[in-house]
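These notes are about the structure you will find just below.
All protein chains but one are shown at their positions in the complex.
Residue numbering begins at 1 within each chain, and the chains themselves are lettered A, B and C in the order written.
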């Protein structure tokens, strides 16, 4: 079966998903696009033979040639668009965050439960990365025993000089670890605290960078997450889970080892192999590091849509991430340990 | 454009390519199959809605719903099938070897030159592996200087107890290094020698395993290739090129590092990430190690067919590999340094 | 010059230092021993031709055949013994802790300042480890920029079932990181906090294990130190300093890589090379991991004594470590961020 996808929001991320649907994956096509910027929608549609441009997201959702909806608009628009897809009974893949507040996420869950069927998948792509999957498998295997701690680091080389706020270090960057630790540990986060280390001189004015986010799991396990968005040296994501009987850590991803001029270096991968490598570099772009995770994520979504099932991160996962993000943002403001306020997990979202 | 592929030979490798065309890649579909085993052809076609079963390879090639042909039959049948595709003016992807003798390969080249257009691609998938591509890029960059030596190892855990001969260590295993060193060094192999080390007790009766294949390049550079098909511990492919200013080596491919029971281990990848990892293992199957290379190889072939171009290993590459294999097999019989007998490279196959 | 050393306290650590002085290092000999257990002193002295057994530490210090004193008794006895050595004008190497309280350390400093000459070195051996020294050199080089964060882990396989208290995780284990971060960062620690993660089921009754110790440096830089003394899988010490322009981390110390049974393993070192390795293991004993650091530490002390100089960790370093330990122990009891109470650094101890 070919899944006909309508894409709402065709900025950088939306265009990347369109490239993936049309040039990399199988079983999907893009039949409709919508964007608040009509000119951009037109430019993108020009490269998609047969794709219809819709003036509104609602019109796209209603299009009979759209089997499933991909939401890549900006966060504040997600709720209305996702709820419209639910109302139309169409599967919807929504980029993170599911919505900017846990209350908005709650309304999406209410709509989905009222519809009586799981239709929403949230774009937490790290769950599809080979490293995190191997880590999850090692934990689920049981040989390592109960997890007690996790050490994470999330480093970007830089952020734009204007417009990137300290809050966004939590809501845009840390949200990935927030989701992935819930998934790896198989339990909820109950409290958050934020520490402010010495500030780097390379951060834009007004940005408190780096941060340390501490998360407390329901079991008492603790997670420390270094968030450093002006790290300069490269994009780097690290993780180690410490268990009762041993540890499991993400490995470095290398292609070749180069020895020259009294140096031993590694060339790291993650790029599609058809792209020539740029020398012995740490990946500088999150799309490089997680390019295969994005591919796998969307392929599995297409497969699930075609099969009429639902397999990925759910609206509940989007809600839980939003609730923890809310607590972490309050912890950032107050400097205090902050409890996460979260509803009971509905039976509808039982694993 | 959707490339409609007809598949000749639907054994293990043919079926794997069909899975790839239908479940992994974009831009292709399987519209026809043929196999010497009609029952097997029927079983495979049953999973391919709309695919036609042809009694003969010739009929498949002639099918108007076939834009391009994929040959995965046994080696002795390749020549006739590839030449038929050339005669029909259809692009043809042929699994290695292009043909069992350099003379047969020469006839394929003659047919292709007579047709006046490059239509043949040979299935040397290592050229599409991220590690070899990074190695090629490091060499082409020039900073390492002229290549002088290459050390290779090609290890399989085991081979079948019956039917796998010492000759096949050259023709089935070493042929991959034979192609890849021609490609990495950008020059031809001019002589071969085979050394016979102490035989492992784990080799099937009558099999001389391991072997060392020594290759001499036109520039005088030397390649040593350890071929060990009863290596037991796992499937492992290694390579290091030694240049005037430094070296470049394939890195180990790890996903995570596990520390437990006084051990530090790595979990190696290569499998599609949707497959759960099997613990801390060296890949045991060549399809694991090179799964992404196979995907990339066939995707780029589809892209080239759709674009009306030709990009991969050519009939000349298939011919050169056959000529070197002939010399290596003679070297195996005689124990002597054996010159490769090879025609001049026709202008038609200039790089 | 041969430095004649008198050793006070000949338990496990004292005996190890005697082995080092007599069998590994050059320029020193052991001419006198003392221990609260006279029988043990006799047994040890029996292996040291010409060494005198003293009934009291004071008598050993006064011995005309003792040029320098090594204190390896239990902590509460250190102050009196070290002050006696200072009073006698003899260089003294004192195992950590210098004394069990910062007040006692202050009295030692007062005695040394009154004597007008630096005579005391404290046994913080990590400063002599090749890894930490390479890290220090990388930081001092300046290319990495200002340090902002450090992540540490300090894992022991197990502790005795009885007698090891949660306080000792701070005073015996964390004290190594407390000293080494002061040295690496070149600044003092101003506050401490202790977090209690989920407790491992492998900890002895009553022991809260693991802990996370958070340290705040004068510059605002933060250090997180995982302390896990029932980690089971092995002895493992890790460290990464995150700076404005990059990071530097302790590497794993491997001797060989073994590939067998679908596994790739490393054999780690640290043992004296004359000891046969035990297979592919993580070091299980701190003496293995830091054996060369201990050797270097004591050799450099002998060299400094012979040269009449003083180069290692000083009484000030012992005092500062005690002051931070006091704060960390209070933080453990209260769960609060606790300021370190520390005197101004006297000019006498200027770097």
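Keep this in mind: a contact is a pair of C-beta atoms (placed from the backbone, for glycine too) under 8 Å apart; a residue touches a chain by one contact, two chains touch by 3 or more.
These figures come from a predicted structure and were not determined experimentally.
S.K.: Looking at B:49, B:220 or B:308, which makes contact with the chain not pictured?
M.R.: B:220
S.K.: Among C:42, C:76, C:89 or C:143, which one is in touch with the chain left out?
M.R.: Of the candidates C:42, C:76, C:89 or C:143, C:143 is in touch with the missing chain.
S.K.: I'm checking contacts with the chain that's been left out. Which of C:24, C:58, C:88 or C:196 qualifies?
M.R.: From the options C:24, C:58, C:88 or C:196, the contact with the absent chain belongs to C:24.
S.K.: Contact with the hidden chain only, please: which chain A residues?
M.R.: Those residues of chain A that touch the unshown chain are 157, 232-234, 236, 252, 259-266, 268, 280-282, 284.
S.K.: What residues on chain B make contact with the chain left out of this view?
M.R.: Those residues of chain B that touch the unshown chain are 145-149, 151, 153, 195-202, 210, 212, 214, 217, 219-222, 224, 226, 228, 231-233, 242, 244-247.
S.K.: With the missing chain put back, which residues of chain C would touch it? List them for me.
M.R.: Output for chain C: 22-27, 128-131, 133-135, 137-138, 141, 143-144, 245-261, 266-267, 269, 271-274, 276-277, 279, 292-293, 296, 299-300.
Operating definition for what follows: only the chains that are shown with their structure count from here on.
S.K.: Please find which chain has its CA centre nearest to the centre of all protein CA atoms in view.
M.R.: A
S.K.: Using mean CA coordinates as chain centres, what's the chain A-chain B distance in Å?
M.R.: Chain centroid spacing, chain A to chain B, equals 37 Å.
S.K.: List the centre-to-centre spacing of chain A and chain C in whole Å, with centres computed as mean CA coordinates.
M.R.: Taking the average C-alpha coordinate of chain A and of chain C, the gap between them is 44 Å.
S.K.: Can you list the residues of chain B that touch 2 or more other chains?
M.R.: 252, 259-261, 266 - these are the residues of chain B that touch more than one other chain.
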